[in-house]
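First the structure, in the form of structure tokens, and then the observations on it.
A protein chain is absent from this complex, but the other protein chains hold their places.
== subunit A ==
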Amino acid sequence: MSGHDGHACCGGPVAAPGAAALPPIDMAHVTLRIGDRTILSDVGLTVPAGAFVGMLGPNGAGKSSLIRAILGVVPVAAGRISVFGRPVGRGNHDIGYLPQFPARSAPRLDGRSFIAAALHGERWGLPCDWRPGRHRRHDAMEIDRVLDLVGATHLAHRPIDHLSGGERQRLLLAQALLGRPRLLLLDEPLASLDPHRAREVVALVDTIRRQLGIAVLFSTHDLNPLLGVMDRVLYVGRGAARLGTVDEVVTDPVLSTLYGMPVEVIRANGRIFVVADGVVQS
């Protein structure tokens, strides 16, 4: 049996030779502007396969804009971003996306309908649960799969406006997993969650990442819930970005440059506090 460990598993798609080497996100000389604000200026970085990257930065640093650039919704002013070796563009099925929780009121629909609407929702025609026979069964299986992955099967038939913030995030995460993406872009999934729920969401994302062998870019304004889980941190601020391990990036000199002011990093009881201008940031 020895020497064949890598081929022990059958079924499942087998990546073409060399495909595994293509990085989930590769940025070269990227400049990103929103209006007259420069989010990134001549940034180059590579997110390795299967990585859990926590993206941090002061509010308004452009974390959401960077995610939207990787999705191809926002064009870059200069440089090149590629996802698994291909230039970015809308409708990339390699990417699963969880947007920042929208401020608008939750619809009076159940969780399953909400996810079903996102399944191939970009095509013209009737919604997937109204299509005949074989297609509908196929779609139903896909929805069951993602609900099961996030442990939200019991939420499927409850109206979304009756769910808690954490339960809604689970459904949004399930929606992001439709179509078997290889890269998850999660925009502030911990916003408005209490620390306990935040830990739960992080653990869930990490479990799914290991199970499916996918890469995760996770934006947050508090790095503590991600400690011990993320293997890279991406700090964005003042037009620059730094990708590295926590020990490499979350240091006084690096953060002082990114914040543009003297920053002190304090480590206590396994937590990290970033103190900028006398104010604790995270």
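General observations
Keep in mind that, in the parts below, contacts are C-beta pairs under 8 Å (C-beta built on N, C-alpha and C of every residue); 3 or more make two chains touch, one makes a residue touch a chain; residues count from 1.
In the analysis below, contacts and distances are computed from a predicted model.
This complex has a chain not shown, and the name its UniProt record holds, of "Metal ABC transporter permease", "NADH-quinone oxidoreductase subunit N", "tRNA threonylcarbamoyl adenosine modification protein YeaZ" or "Cell division protein FtsI", is "Metal ABC transporter permease". Residue A:107 is the one among A:60, A:85 or A:107 that touches the chain not shown. From the set A:79, A:159 or A:244, the residue in touch with the chain omitted from the display is A:159, counting the whole complex. For subunit A, the list of residues touching the undisplayed chain reads 68, 71-73, 90-91, 95, 97, 99-100, 102, 104, 107-110, 112-114, 117-118, 120-130, 157-159, 175-176.
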